[in-house]
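All protein chains but one are shown at their positions in the complex.
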Amino acid sequence: MIKNIKEEFPIFKNKINGKDLVYLDSANSSQKPQSVIDAVSFFYSNEFANVGRGIYTLAVNASDKYEKTRSNLKKFIGASSDCEIIFTKNATESLNLVASCFGEKFIEKNDEIILTETEHHANYVPWDFLRKRKGAIIKFLPIDEDGNLKVDELEKLISNKTKIISITHMSNVTGAITPLEKIIEIAKKNNIPVCVDGTQGAAHLDIDIKKMNCDFYAFSGHKMYGPTGVGLLAIKYKWLEAFDPFMGGGGMIDYVTKKNIAYARGVWKMEAGTMPTAEVVALNESINFINKIGKKNIIEHEKKLTQIALEKLRSNNSVRIIAKPKNQGGVFSFNINNIHSHDVSTILDQEGIAVRGGHHCCQVLHEVLKINSSVRVSFGVYNNESDIDALCDGIKKCQKIFKK
Amino acid sequence: MIKNIKEEFPIFKNKINGKDLVYLDSANSSQKPQSVIDAVSFFYSNEFANVGRGIYTLAVNASDKYEKTRSNLKKFIGASSDCEIIFTKNATESLNLVASCFGEKFIEKNDEIILTETEHHANYVPWDFLRKRKGAIIKFLPIDEDGNLKVDELEKLISNKTKIISITHMSNVTGAITPLEKIIEIAKKNNIPVCVDGTQGAAHLDIDIKKMNCDFYAFSGHKMYGPTGVGLLAIKYKWLEAFDPFMGGGGMIDYVTKKNIAYARGVWKMEAGTMPTAEVVALNESINFINKIGKKNIIEHEKKLTQIALEKLRSNNSVRIIAKPKNQGGVFSFNINNIHSHDVSTILDQEGIAVRGGHHCCQVLHEVLKINSSVRVSFGVYNNESDIDALCDGIKKCQKIFKK
Amino acid sequence: MNIKELYKNIILDHGTSPRNRFRLQNFNHETIGSNPLCGDKVHIFFNVIDDLIDQISFVGEGCAICIASSSVMTEVLQNKSKKEVVAISKYFINVIINKNHTFPNFLEQDNKTKLDSFMSIGEFPTRIKCATLPWIAIESELEKKSK
Partner (left out) sequence: MNIKELYKNIILDHGTSPRNRFRLQNFNHETIGSNPLCGDKVHIFFNVIDDLIDQISFVGEGCAICIASSSVMTEVLQNKSKKEVVAISKYFINVIINKNHTFPNFLEQDNKTKLDSFMSIGEFPTRIKCATLPWIAIESELEKKSK
């Protein structure tokens, strides 16, 4: 099934600098299958209306489709009935919503927030706002030299001031998969809510929110073969009840007078203004696409590619893989001796290979690993072994150009 | 030119309840021309990459297109060089950004914010947050019985505690166009910054931000024939410099360490995380679409339709138009004696006519006008006189059904 | 579905000339049902004596369907026990959503006819809430008190 999947992605029909596109940047954003692209067009061409407001036929149908994506997403992540899904604009907004709404109500001066050294800026900067605004303290769960979280040190970090733990599901740099069960077990024992940054998990890892038992799970549509402009937040209902709204506007109110404003209940409270309607509707096709292939097959496919790539790259003495996590998804990063990641990226681009150089929005991690930047390779369903061969050839080309 | 414009909108090829679609809800959201729909598909099919991060060809081209929309938007609204445009998810986020960032830095207890009685909830609820959080005071510039703002009373409302004035460019219920020049002149005389909710203005009124001299202008892509999922905020650069970021995440930082975080400058500071890339790129086609027809022609067309519709409706003794503004755009609202707006909307829907009943996210205005709800009619470029005839026939049908 | 089906005589009659639309002088229960989306809002008053609804009335604003539903409700629930109220409410909601007709055997034929006239609302999904609004309000009031 995965074998011919590339054909479903029209972008691969194009040439990049005269070469076939070798797209190795899915951790940044994934390419879109035809079915998702068509869903956007179809909606605009035949069914478009704003949702939640009008009671005419177009508006009713649009609202139904919008809600259908929500219920399919719940199934997709295995949410139980005490869990809701809020639509946002991206995972970043989802994480800002959690930090801001949780912080506003439950974080006081000197309260502690636990993150990890592997967090993406999206799961650090919003908490830093609370450090600046409220005088909260941020502690970082460290990693070992292989890039594995030192979960054993978590209990030591926890104090009676610890108010929340927020961690990534998978590192977008090293591909290290977080041992969530262990971490959440410890957190729950200490009665601490857990927010999971699932941005890298959603399309690439097994998700069972109910079993995972986290309080929040944030992710993005555009990294799961879906449209840009839509993010998601799975949230336990009790938090939805406890939180004040993140933004104010149409659709999130119960009533409004000059003196006072009462908020709507449930997910509505958090969905102010016109939502990314077409994006949410089309996102349903991304879920269908992933389900059609099967998460299990995707995981297997991407793990296999990663192992093959790592093996090949390790046989090149000038290549240093920056981490060696125990449990790894379809992402890894490397450097070539004496060649900066951006030079690598530029040279590979000439071969049609799209990889990202830099710190990948993880400056803390790079600081800890004592490197300035790295080249990241990340896989999606459409990648195959010939992409890895192209990468290896490209790396040799970099070395050749830099050999004086 | 406007005559055949309907053909550019594929949605009108569909039947609604067996009838031709008569779409009279453009103030809610506009339908999309083929060129905008195609721009989304084309981008996903041939050019998709995340912007601002990668340095490979796809990413560079995507970033260029993204920035091209920004510069075209600046031209579109007549922004001078001291004015920037930030991309958000909708006008609601733009207004929340202003209220939150301005409020955080410049609003203290008992400081005053001036709004008007005609504001959409999107330009009231975010300010109410400051009332709740900071103890600010909100004053409402009143309207007269015809729905015109009593601009003469503005100076009386202003005190040395007045920190900001936030007003709509056009009422989304009565169609009253705000005399912005007068208001902003008074505000500037008193050194008070002005935020304009331009959501109804963008596609329907003349905009010359430089002449207008407002500090903020918020609007939405989806109401200007563009995609959902993208909002805009024009902001004077000095405010962009003064504000702390609204959300934190990737792309808005200068550097990040475990101890501290420094923010990027300019628009980047406000664009955290993966932006609605495809939406911004496609929005460029909406601007082209509007420019192609010409704002002047659009304004004339919509004003004419409004006058024709008002005349026809006024000849029906059971119809009450809820306001009679001096200067009116392509929007008005009405009620039929003894028939609730939702019943009207449902009955019209059976005739293929899409109108919205309710309070249109303007509960304060409805309270002031002493009505519970109203039926709103709003025009776009694709409407014509036969739509008005259909509306008149539909209203008669309502009356017939409700005649016992 | 013809639109005239929706605005049947009973609904139109009760919607435009509602019965029992006033505030009771004496009541020991009151409850408010509202739909922020459309602005419908009904305030229901009722007086329970020996577990029977002795008097019931409502005031409020809303569309014909919401007003008709409230008006019909005040007629149908007269002299019903709390248990019967819940059963009738369930029946009414079932009629609309599932077109399910197995009706409580204590329900009088003329009351059943009134309730059944709301059936076609099931075809207009956005209007279902208008009809069920007063019923859900009274159900939740009774559930609250019985806790």
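Note that the chains are named A, B and C in the order they appear, and that numbering of residues resets to 1 at the start of each chain.
The working rule: contacts are C-beta pairs under 8 Å (C-beta built on N, C-alpha and C of every residue); 3 or more make two chains touch, one makes a residue touch a chain.
Since we're looking at a predicted model, the values are computed, not measured.
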With touch defined as in the header, list the contact partners of the absent chain among those displayed. A, B
For the chain that's not shown, point to the residue among B:155, B:181, B:206 or B:254 touching it. B:254
One chain is left out of this view; which of A:33, A:103 or A:357 touches it in the full complex? A:357
Of the listed residues B:264, B:293 or B:371, which contacts the missing chain in the full complex? B:264
Can you work out which residue in A:20, A:343 or A:389 touches the chain that's missing from view? A:343
Omitted-chain footprint on chain A covers residues 338-343, 346-347, 350, 357-359, 363, 366, 372-373, 401-402, 404
Where chain B meets the chain that is not shown, the residues are 52-53, 55, 59-60, 64, 253-255, 264
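The rule is simple: only the chains that are shown with their structure count from here on.
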Between chain B and chain C, what is the separation of their C-alpha centroids in Å? 38
Rounded to a whole Å, what is the gap between the Cα centroids of chain A and chain B? 31
Multi-partner residues of chain C (each touching 2 or more other chains): 37-38, 126-127
Mark out which residues of chain B touch at least two other chains, giving numbers and ranges. 342, 346, 357-358, 363
